[in-house]
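Here the complex is missing a single protein chain, while all its other protein chains stay put.
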Amino acid sequence: MADQTLPIPGSVTATPSRDAALLEWLHSWVVTVDHKRLGILYVVYAIFFLLVAGAEALAMRIQLAIPNNHFLSPELYNEFFTMHGTTMVFLVGMTFIFGFGNYLVPLMIGARDMAFPRLNAFSFWMTAFGGVLLYFSFIGGFGLYGMGAAPDVSWWAYAPLTAKAFSPGHNTDYWALSLIVMGFGTLGAAINTLATAFSMRCRGMTLFRMPLFVWLMVVTSGLTLITITPLTAAQIMLTIDRYLGGHFFDTQAGGSATVWMHFFWIFGHPEVYVLILPAFGIASEVIPVFSRKAIFGYPVMVAASVGIAFVSVSVWAHHMFTIGMTSVSNSFFVLSTMMVGIPTGIKIFNWIATMWGGKIRFATPMLFATGFLFQFLIAGLTGIMLSVAPWDWQLHNSYFVIAHFHYTLTGSFVFCIFAAIYYWYPKVTGRMLCENLGKWHFWLFLVGFHLTFDTMHFVGILGMPRSIYTYEADRGWGTLNMIISAGGLIQGIAVLIFAWNLIHSYLHGKQAGNDPWDAWTLEWSTPSPPPAYNFADDPVVRSRRPLWDIKHPNDPDWKYEQ
Amino acid sequence: MSAIQNSMPIFADENWRLPSRGRVGMFALIIGESAIFTIFVIAYVYYIGRSTYGPTPQILDIPIFNTVCLLSSSLTIWLAEHAIERGRMRAFAAWWALTMALGVIFLVGTAQEWTRLIVHEGLTIRTNLFGTTFYSLVGLHATHVVVGLVMLSLVMIFTLLGRVEQRHAERIQVLSLYWHFVDAVWVVVFTVVYIVGR
Partner (left out) sequence: MHDAFAWDRRRTFFPGLRWFSLTGTWRIMQPGRNLSSSRSRLCSVFLLSLGALPALAEGAQSTPSILAPASTPAHEIYGLSLFVLLITGSIFAVVAGLLAYVIVKFRARGPDAEHEPPQIYGSTQVELAWTVIPVLIVVVLFLTTARIIFAIQDAPEPKSALEVTVIGHQFWWEFRYPKLNIVTANELHIPASTREAPEPTYLHLLSADVDHSFWVPQLAGKTDLIPNHPNEMWLDPSTPGLYVGQCAQFCGIEHAKMLIRVYVDTPQQFDAWVRNQQRLGVDDSTVAAGRQVFESQACVNCHTIVGTPAHGTFGPDLTHLMSRATIAAGAAANTPENLRAWIHDPGTFKPGALMPAMQLTDQQTDEVVAYLATLH
């Protein structure tokens, strides 16, 4: 039926041919321009690649569990760690954020769809095909060492290792070209989000009445415009070097290896903020609802988010403290990096203040949101440690850095994604996820996460560098690596439980109704799942929490908001 | 508690104006494209004088005529916008065609310049660092001109078929924004390559 975005499980459709109906259903997904369907496609794509990249990580952890292991050859290990990073950032991180953005932004602002539905579809399919191109590399070429031609130059692909002279195979090309393709998709999604948020809000929804998730998607999209594009430019330069004989990064002809580093990190650092800002938005939706309180300091949260985006473009060279910049340059980047910690810290305080005085219900979304708060605090503090350049001269490219960024990406970003899935799955499918399985998922993942990434800090302090396929037995890193690998296995089990929960609840979950969490933003006023047109009548709002106003007519928000 | 109760205006009845999505989208695209160009310009500027061998920027001739043509096309496209806003479709078509012609002249001039450089001066993208950065930056700009001309010609075709009307003025303005952006980028590229770099 036109109203359903998803088929009703178990319904009897009296069609003449099951195959024809299935084909038509699949076809409808391929040609869809509905933001909800595209959002689901993005998120399903992301979950699939989360499992793939997770498997790559587990393979690496088996290789590193004992010294001088022979589970993975050096070449395969190098391909795995490059692909793990590239996949997680682009095929999992970016797809999750634009998936949630796509699904939720129009619903939260009372719109019927995104501003440019066809651009939306184009963006998704570009991203999807970019991912296919990237993974085709495993089988598409015999490669130099007989291990396929997957990218093996690390996800930051420093020059001149990526020059034709040092990487004669096609590995680097798969990396550059697939990311250029995905970059177009990302650009389209960012343009679309901005146009939607500025031009499609329902009556009464001023910019300062938008839900914080929408604000964070706006800030993220603006940041994306100037973040992804430097990477695209640098990769075009790399491709010109490799195929047209260019000299951008040819150190023998006057080119510079450090120029690549600057260009890559001008992309690379704001990129991690592109990933984490929507996670902040998710936290800003989940925490208030489960604390039963409005978000503390909404205008400050908006200002802090914009502040983070602005400052984040000035910190990139903290990834380059060891390349021999002058002491003045190093000091500048120390200062800018420390400064970006200030608005970030303010956000943490505001979330805690939201919980303060509340009546907190620890359903699974809130468990993950609370885990996020704890882990993001630690991530921020290890970030401050890394911003201290002399200390970074020791910690750079060690397992301490890996621990730090997994705290921000797994411990913060992924935890928020899990929170988001548990929170909005009822809206998307009409079914509740099983709370019991959710709690198993949370606690197992928490234990595995901390076992792995807490330990990783220490093995880095003991001098273990990153990007190594094995290590000497007499360095004293063996036991710690074994613990790290064990934690990885536990996380893997937790994620499998999660995947099972998704499937099982889709078929047998409790009916959710419109508003299972007693929440306050517009998406909860629609049926679950929402009809294709979202809202039967265009909503009109008078405050940041339109549903609170409806539920508390004697005490609406607009009497108190300023 | 009730003192501040009624200070919030109710928007349901008043004017609810939002910016046009086409304009917002085009501005966003322009910001993204500007970032790409910025990176190429930074590379160009940083690498000035760093080629360890080969031809130097002294072999470049300043493309004054080309530049005048391209920048004038901004004026003509603005006049075209002006015409369509007022429903003067004949004038619109004429100014639009002139804009395209000026863009084509620019590309032809670029082709001539490149032919001279490649054949007579021996400068290609692989010759040296200067060749790489020059052709990349100027070529990136030329690519955007080509894309712009493709869009302009689509509009030209629809106009000649009589499908373009006064009510499409806003869309024409959004497209013109892109063309103005391409011209603005040329101002920067021209300054960096032919003035500062030489």
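Which chain is which? They are A and B, in the order written, and residues in each are numbered from 1.
The working rule: contacts are C-beta pairs under 8 Å (C-beta built on N, C-alpha and C of every residue); 3 or more make two chains touch, one makes a residue touch a chain.
Since we're looking at a predicted model, the values are computed, not measured.
When the whole complex is considered, the residue among A:44, A:244 or A:352 that touches the unshown chain is A:352.
Checked against the full complex, the one of A:201, A:396, A:427 or A:441 touching the unshown chain is A:396.
Between the chain not shown and the residues A:29, A:166 or A:243, the one that touches is A:166. Listed residues A:62, A:461 or A:482: the one in touch with the omitted chain is A:461.
Interface residues of chain A facing the missing partner chain: 73-75, 78, 145, 152-154, 158, 160-161, 166, 251-252, 256-258, 291-294, 296-300, 322-324, 326-327, 330-331, 334-335, 338-339, 341-342, 345-346, 348-350, 352-353, 355-362, 370, 373-374, 377-378, 381-382, 384-385, 388-398, 458, 461-463, 465-472, 474-477, 552, 555, 557, 559-562.
As a working rule, only the chains that are shown with their structure count from here on.
Centre-to-centre, using mean CA coordinates, chain A is 33 Å away from chain B.
Every residue of chain B that touches chain A in the complex is listed here, in rising order: 2, 4-5, 8, 10-12, 16, 18-22, 24-25, 28-29, 31-33, 35-36, 38-40, 43, 46-47, 50-53, 125-126, 128-129, 131-133, 136. Of all the residues in chain A, the ones that touch chain B in their complex are 115-116, 119, 187, 190-192, 194-196, 198-201, 203-204, 206, 221-222, 225-226, 228-230, 232-234, 236-237, 240-241, 244-248, 250, 252-256, 259, 263, 266, 540, 542-543, 558-562.
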